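Only a single protein chain was left out; the remaining protein chains are all shown in position.
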Amino acid sequence: MHSVLSVNHWNREDVYALFHQAELMQRGTVPQIGGMAAMVFAEPSTRTMVSFQMAATRLGMNICSLDALGSSLSKGESLEDTLRTLQAIGVSAAVIRTGHDWPRSLQRSFSDLALINAGSGVFEHPTQALLDAFTLYQEFGTLEGRRVVIAGDVAHSRVARSNAVLLNTLGAEVYVSGPPQFAAADLEQWTQWLPWDDAVSVGDAIMMLRVQNERHQDRDKANGEDYLTSWGLTHERMQTMQPQAIIMHPGPVNRDVEIASELVDHQRSRILKQVANGVLVRMALLWQCIKGGRREQLVSA
Amino acid sequence: MHSVLSVNHWNREDVYALFHQAELMQRGTVPQIGGMAAMVFAEPSTRTMVSFQMAATRLGMNICSLDALGSSLSKGESLEDTLRTLQAIGVSAAVIRTGHDWPRSLQRSFSDLALINAGSGVFEHPTQALLDAFTLYQEFGTLEGRRVVIAGDVAHSRVARSNAVLLNTLGAEVYVSGPPQFAAADLEQWTQWLPWDDAVSVGDAIMMLRVQNERHQDRDKANGEDYLTSWGLTHERMQTMQPQAIIMHPGPVNRDVEIASELVDHQRSRILKQVANGVLVRMALLWQCIKGGRREQLVSA
Partner (left out) sequence: MHSVLSVNHWNREDVYALFHQAELMQRGTVPQIGGMAAMVFAEPSTRTMVSFQMAATRLGMNICSLDALGSSLSKGESLEDTLRTLQAIGVSAAVIRTGHDWPRSLQRSFSDLALINAGSGVFEHPTQALLDAFTLYQEFGTLEGRRVVIAGDVAHSRVARSNAVLLNTLGAEVYVSGPPQFAAADLEQWTQWLPWDDAVSVGDAIMMLRVQNERHQDRDKANGEDYLTSWGLTHERMQTMQPQAIIMHPGPVNRDVEIASELVDHQRSRILKQVANGVLVRMALLWQCIKGGRREQLVSA
């Protein structure tokens, strides 16, 4: 049984194998796995959890939810025992969101239970990075040499971290931008900083991040209108984008904070395309984890 | 994709088409739709939510629940964006209960997502009104000229509001009764007030409402025994009912408050029949919304 713990484990070949699987499923080739997937979420989630539920049920799987378990998820040991119990019950896959870093005790895969990281604190969100890369792949055919701008609340963003690593793996040039208080020193090895107006004008894709006020200290909380003017994607800035460039956002969007409301539904926007692609990528992942295809090294930590 | 937002959108022909669909399903003709229905409930619910879940699963649909989302449901915009996300994920129908009035931003239907109002504050509960009317239709063959008494906590009742409108549409005479502090001026155009003892003796159906103490100011809270004596359906009052008259209640019942406990299970009672009919009516609604049949004007606001 294979698992998806971190984008650090993926190489280019693995990713394209996943994309081809997702495309097969998009064209209607949907194997029926059966069995049960457990949703183990220590933080609330709408889009990621429902996306996984849709992916699992389209594969003929049943769902159980362990939301209430939240309190025990901060203790890695306890989570590990819970997962061993789920495995003994016969659950095939556990989709796990943790409030903190992925527990060290879960760095290895279980023999009969696929583990999928559905977001761990501010650190990783591998399935989001995979669906974002799939969206770029569908747009441009390849990510090699493409310029992707990740902008805004980088410091608090697991989406930024996982994307920065995976986009590098796939040969893209990754730029970050945004207000200084949201900069993240740990991303310097993967990304290049650009002033915001410069970044908008060079990117093939402008990926706006959600301002996560819930993770901020009071002094850093963003005021909507000011933030939009200084650091958001406004109509004026959009007009300086490359002709082929697209707008992305992992959601949920703060309209008129990091992005002007009208641009959410603009023809350049791929925001809802990202959501739809999320189901396809997660179907392909579940299938690969449970029924094979994913190679052992993908899960070696 | 059609939606069910308000009984104001329904005419007599629409309602009877729905009833015929529900009867087909009662006789075992149950199409398998597949796909997924989302339960989006900002207020707790047992019977309505489980009823919709049963209806959806009998149509072969999967279910996802967004209960935790409650907090964002007061903001209409956020709910709209959540629904757009559900639509992009591939959800076919969203069954929505709101704590307040139905959001203005959701007055139009979505292209690929059926919206069903499962109760909005004290304002509307269209599927309850439809199942009540279906129960009356099964009892009497027609609602034309039938006298329906709605009694009790009218002021706080979305059931009363939706029933008053729909029963008028179907040609019934609608009476209201109950304690003065629970009267609702906004229902005067649809209903006629009668003293409680008179009302009991004229109705073909006596529809008792639940005293919703959770929505009351302290000074209005009903004392069970006093309320039953003054404004409840007692054994003595039941004996003055028309010979053919039935007892209805949307549930959950406060036994020995608005109705004597023994009458809940009386042969005149259709309370559990209403519950069973709720599943049939909601199956018919889901089928009409997702697979067609419901005409466009039903959702024009």
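When the chains are written out, they are named A and B in that same order, and each has its own residue count from 1.
Criterion: a residue touches a chain if its C-beta (ideal position, glycine included) is under 8 Å from a C-beta of that chain, and two chains touch if they have at least 3 such contacts.
Small disclaimer: the values here were computed from a predicted structure and weren't measured.
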From A:17, A:36, A:183 or A:202, the answer for touching the chain not displayed is A:36
Cross-chain touch to the chain not pictured, restricted to A:18, A:91, A:248 or A:286, is A:91
Footprint of the hidden chain on chain B, which residues?
44, 46-47, 49-51, 53-54, 57-58, 63, 67, 251-253, 255, 272-273, 275-276, 278-279
Using the touch rule from the top, list residues of chain A that touch the missing partner.
36, 38, 62, 64, 66, 68-69, 77-78, 81-82, 84-86, 88-91
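The criterion applied here is as follows: only the chains that are shown with their structure count from here on.
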Please report how many Å separate the Cα centroid of chain A from that of chain B, as a whole number.
41
